[in-house]
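Only one protein chain is missing; all other protein chains are in place.
By letter and in written order, the chains are A and B; residue numbering begins at 1 in each of them.
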Amino acid sequence: MKIFDTTLTRLEQSLDVRLVEHNVLAGNVANADTPGYRPKELDFSQAMAAAQQVSATDGMAATDARHLDASGGTMDGSRATNAATMLIRQGGGSSPSIDGNEVDVDRVMAGLAENGLQYGASAKAAGKKLAILRYVVSDGAA
Amino acid sequence: MDFLTALRISGTGLGVERTRVNLATSNLANAETTRTESGGPYQRLDPVIQAVPFPAELGQAQASGGPPMMAQISSVVADQTPGKKVYSPGHPDADPEGFVTFPNVNPVHEVVNLMSASRSYEANATAIDTLKTMAQRGLDIAR
Partner (left out) sequence: MSIETIQSISQPIGHIGEAPHAGAVEKGGKSVGPGSFAESLGNALQKVDDMQVDADQQAEKVALGGGNLHEMSLALEKADVSMRLAMKVRNKMIDAYQEIMRMSV
């Protein structure tokens, strides 16, 4: 019996990916004055697709107790985080300035704001869904 | 890749910008300093900023484009360009020919650096602010 549906899983994944995205953008902001620095970016839809892919396969099931554990690797962090991390790539910059720095600070700041908002929206949705569940489970009290 | 990582990255950014501000103000303050401990006029200081990859923990996924980078001041170098020479024989620091060498500080240059560092500092602070809001929303899931 599944209590937590795929929507909740999707929301969890989006929270993970949004956090990775924030890290990427924060790295770009921190290096906004580093000569020769090329910014990094993360394609959100691509990362979400990869996260869905990983959770769909969910590793391999062992058919014998003596088989080695193949449950999807020994990587720390959630699968969505790892899937998104592996997709970070160079890009998203503007034309280089005199010292070779390619960061477009304004674009990065706008990206940070949007990312933060979307993170909040996903968190809100997840919280609300769980609240409905909680209400039903506690028999209509609280 | 989590909140602590993001906090540290933005923290390094703040540190770098603060150092830039300090160097710019030091240069401005010493724009007319003709005598230093090592003899000779003040030489303006330049930061050398370097991008440092965030240390990957064991077992963490590797990004194809490299991990998010922290910023770091790897060194502070003195600008070697000679300052302007002004003919002023009565000056206590005048050389035998009567010229005084003033520091190679261009105040306009330093103020521009100051403004740029200030703007970048604000940008890093905004990034931390956004992170704090996100963390709060994340915690609110559990009401």
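The criterion applied here is as follows: a contact is a pair of C-beta atoms (placed from the backbone, for glycine too) under 8 Å apart; a residue touches a chain by one contact, two chains touch by 3 or more.
What you see is a predicted model, and the numbers here were worked out from it, not measured in a lab.
Student: Please identify which of the visible chains the hidden chain touches across the whole complex.
Tutor: A
Student: From the list A:L11, A:L25, A:A84 or A:V103, pick the residue that touches the absent chain.
Tutor: Result: among the candidates, A:L11 touches the missing chain.
Student: Since one chain isn't shown, list which residues of chain A touch it in the complete complex.
Tutor: 5-7, 10-11, 13-14, 44-45, 48, 117-118, 121-122, 124-126, 128-129, 131-132, 135-136, 139-140
Rule of thumb we're sticking to: only the chains that are shown with their structure count from here on.
Student: Any idea which chain A residues touch chain B in the complex?
Tutor: Against chain B, the touching part of chain A is residues 15, 18-20, 22-27, 29-35, 37, 40-41, 74-77, 81-91, 105, 108-109, 112-113, 115-116, 119-120, 123-124, 126-127, 130-131.
Student: Which residues of chain B touch chain A in their complex?
Tutor: Residue positions touching the partner: 1-3, 5-6, 9-10, 12-13, 16-17, 20, 49-51, 54, 57-71, 116-117, 119-120, 123-124, 126-127, 130-131, 133-134, 137-138, 140-143.
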